[in-house]
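Structure incoming, see below.
For this view, one protein chain was removed and the others were kept in their places.
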Amino acid sequence: MSLPRNHWVLTFVCADLPGIVHAVSGAVVESGGNITESQQFSSSDTGRFFMRLQVESEAGREVFEAALAPVVERYAMDWRLDTVGRPLRTLVLGSTAAHCVNDLLFRRRAGQLPVEIPLVLSNHGVLRDLAGFYDVPFESLPVTSPESKAAFERRVLEVVEEHDIELVVLARYMQIVSPELCERLAGRMINIHHSFLPGFKGANPYKQAHARGVKLIGATAHFVTSDLDEGPIIEQNVVRVDHTRTPAELVAIGQDEESRTLTTAVTWFAEHRVLLDGARTIIFR
Amino acid sequence: MSLPRNHWVLTFVCADLPGIVHAVSGAVVESGGNITESQQFSSSDTGRFFMRLQVESEAGREVFEAALAPVVERYAMDWRLDTVGRPLRTLVLGSTAAHCVNDLLFRRRAGQLPVEIPLVLSNHGVLRDLAGFYDVPFESLPVTSPESKAAFERRVLEVVEEHDIELVVLARYMQIVSPELCERLAGRMINIHHSFLPGFKGANPYKQAHARGVKLIGATAHFVTSDLDEGPIIEQNVVRVDHTRTPAELVAIGQDEESRTLTTAVTWFAEHRVLLDGARTIIFR
Amino acid sequence: MSLPRNHWVLTFVCADLPGIVHAVSGAVVESGGNITESQQFSSSDTGRFFMRLQVESEAGREVFEAALAPVVERYAMDWRLDTVGRPLRTLVLGSTAAHCVNDLLFRRRAGQLPVEIPLVLSNHGVLRDLAGFYDVPFESLPVTSPESKAAFERRVLEVVEEHDIELVVLARYMQIVSPELCERLAGRMINIHHSFLPGFKGANPYKQAHARGVKLIGATAHFVTSDLDEGPIIEQNVVRVDHTRTPAELVAIGQDEESRTLTTAVTWFAEHRVLLDGARTIIFR
Partner (left out) sequence: MSLPRNHWVLTFVCADLPGIVHAVSGAVVESGGNITESQQFSSSDTGRFFMRLQVESEAGREVFEAALAPVVERYAMDWRLDTVGRPLRTLVLGSTAAHCVNDLLFRRRAGQLPVEIPLVLSNHGVLRDLAGFYDVPFESLPVTSPESKAAFERRVLEVVEEHDIELVVLARYMQIVSPELCERLAGRMINIHHSFLPGFKGANPYKQAHARGVKLIGATAHFVTSDLDEGPIIEQNVVRVDHTRTPAELVAIGQDEESRTLTTAVTWFAEHRVLLDGARTIIFR
């Protein structure tokens, strides 16, 4: 009679030293595991080493942790051990635009996005029906003043606490997040941002892009830092446009790129494929 | 006995008024022409009308011009009449990098690029053999001081005069062009520039792009204006990269994008497919 | 006091003869119209001429039709006159897969897809809630035998009759359509089909594609003809995949391509941008 198999995903980050792979793989062998997927990268920028493993094993979490403990200690590793496919507890922040929220909820229901979403929290009420259709709780809190903004952010932290949230997704939330919240949620808050070649500062970038006649428009998903729209990039996409497109059409095209780029970034994060190397990301696709 | 057929390409730019298409097509009918390709665009930004026609006709240039004269006058048109496929007289300015010059010369020989190149002019001598292999005259003039730079630009204008040059291509020429030269060659000087999402200012952008972990790098071909790298965009391309790429690899990938983007822009320009609408281009592909 | 402006879209198809553009534009001028968008193409394959115009005018439909009548007769044109942006009456046929139907309904509600959908008709009931969320009537009829299939197709024709349907979309309907229905709905029934390089015949193409290690997978939207999956192509897209993808992941990736490719094809059709030239399509984007 065969025992049930567990499927683990592990990530390790530490200073790059000889012998790490041998030590980690030794612990895997010791606990009877079989490596099904493995990626690693040595950053010559920061001197850090990054590794992601998927391992099948009959052993339970305790056996595994015991085998890895001396390795983790010896190399002073940041590490995680999780079950492959476990839905990540994710809080979605929205506003009025439906496209990104719809894409996330549709794919979650279709079983293509390994997240659970205990709440969509918005500064407007218009997405309530959409959330309802997908059986996701919805709450709206207006943000119209410094006080109401602070209240909104307190509610975010309450929800994060209450549901032990692992990822906060700004799905076109469209509000500047306070430095304090950025700090509290560093490395686990993802934003989506339109992107152009060249970039445009200031209001109505689609109108600027139209005026300049850009031929490519796109979107960038990135971690949120207090340096607005400048956090580490997770994923980018572009599509081709031409001179016949109105600013309104550019907006519609840009929204498609935003949806698919954000959903891709969330998927990779939920699968523990996104690791931080200073100002940039390592993506183990 | 059938007469030889001419194949004409015409472009018209004027204020957008009713009846233009009817008037132009009337002149074409009157001179016995048959329209084989036609594109038009009304710019709601500038209120200007743009049209490009290809017309087959047994009539010679004089017949054609006579039929069009009243239309052109009535609508105060900027217009051009040329033969389809006539090689455009093109001056290529290079420096040390071979990739863009090689791509232009290879495609010209392969019959895919409708240009003739009476000279490659460079501020270094390293591209001499490449030009020689493709039987294109080559000249180098060092640019090492304000005086030698002025001399180089005087030589550019001499060559433009002497060969009645219609297009100047900066094929990684890598020198800032003086405002005077920009002015003199406005609308007929094309540059190629690397492009990133987001953009980077200052030295060594590939190193900056690496440090920031960008996922897309590309190139932009644009008209040269005195506002550095900010002229009207003709064509853009990007490719996907990831965290494993070294800055040197990013450079190699970027060079491929530069070559193909510049060659595309030159092809469209030589085919009279690029028209200026204020700060942006109309591309009749 | 300014009169309300109408915005018309016109398409013309006829044998390619001199003077067509002049004649059509003359009728536009005569009825006080201003051309805002215009595309034309002469097919050297079939000797046919294709034209699409958008025209703003204060004139009503009758004035317009009267002005065009002699032109249309003289050149024996197939032609259409419609209002820009009028929602096309569209019947969606589904089965069990939700991705294409969801994309169509979401974009219709978002105002990005100019169709009205009086019914989603399916051979299964699983899409009922999805249709309900988007307030679209839904009906299911099982197809399990030649008789029930014939009944399903009779119901299709009834709905087409009853709602004066202009477009039938097979949104992963997954049933072979009878030659009779293909004939009845020729030129107004669109299907979406996965696409691979190279192509694969027979069952489970994603499994075959995996076994062969293809690097690109995609989708093709095409008109339905009795020659299965061989009708004129409207739009195609591909994405890159690699050896790590399981057949199930290939399916998910392929579904995204199917959704966006079908939606694009429907949009272009609804905007009268798709014209037939023998076995191929002219797309006036």
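To keep things simple, chains are lettered A, B and C as they appear, and every chain counts its residues starting from 1.
Please note the rule applied: contacts are C-beta pairs under 8 Å (C-beta built on N, C-alpha and C of every residue); 3 or more make two chains touch, one makes a residue touch a chain.
From a predicted model like this one, the values you see are computed outputs, not experimental measurements.
Enquirer: Per the definition of touch given earlier, which of A:Val28, A:Leu130, A:Val251 or A:Ala270 contacts the omitted chain?
Expert: Touches the omitted chain: A:Val28.
Enquirer: In the whole complex, not just what's shown, which of C:Gly60, C:Pro179 or C:Gly199 touches the removed chain?
Expert: Checking the options C:Gly60, C:Pro179 or C:Gly199, the one contacting the hidden chain is C:Gly199.
Enquirer: Touching the hidden chain in the full complex, which residues of chain A are there? Just list them.
Expert: Spelled out for chain A, the touching residues are 18-19, 21-22, 25-26, 28-29, 32-42.
Enquirer: In the complete complex, the non-displayed chain touches which residues of chain C?
Expert: 41, 44-45, 195-199, 210-216, 218, 220, 230, 232-233, 235-238, 242-244, 246, 277-283, 285
Enquirer: Contact with the hidden chain only, please: which chain B residues?
Expert: 37, 98-99, 102, 106, 110, 112, 133, 244, 252, 256, 260, 285
The criterion applied here is as follows: only the chains that are shown with their structure count from here on.
Enquirer: Same or different, please, for the chain A to chain B contact, judged on whether over half of the interface numbers appear on both copies.
Expert: Same, since over half the interface numbering is common to both chains.
Enquirer: How far is the middle of chain A from the middle of chain C, if each middle is the mean of its Cα atoms, in Å?
Expert: 36
Enquirer: Quick check: what residues of chain C touch more than one other chain, meaning two or more?
Expert: 37
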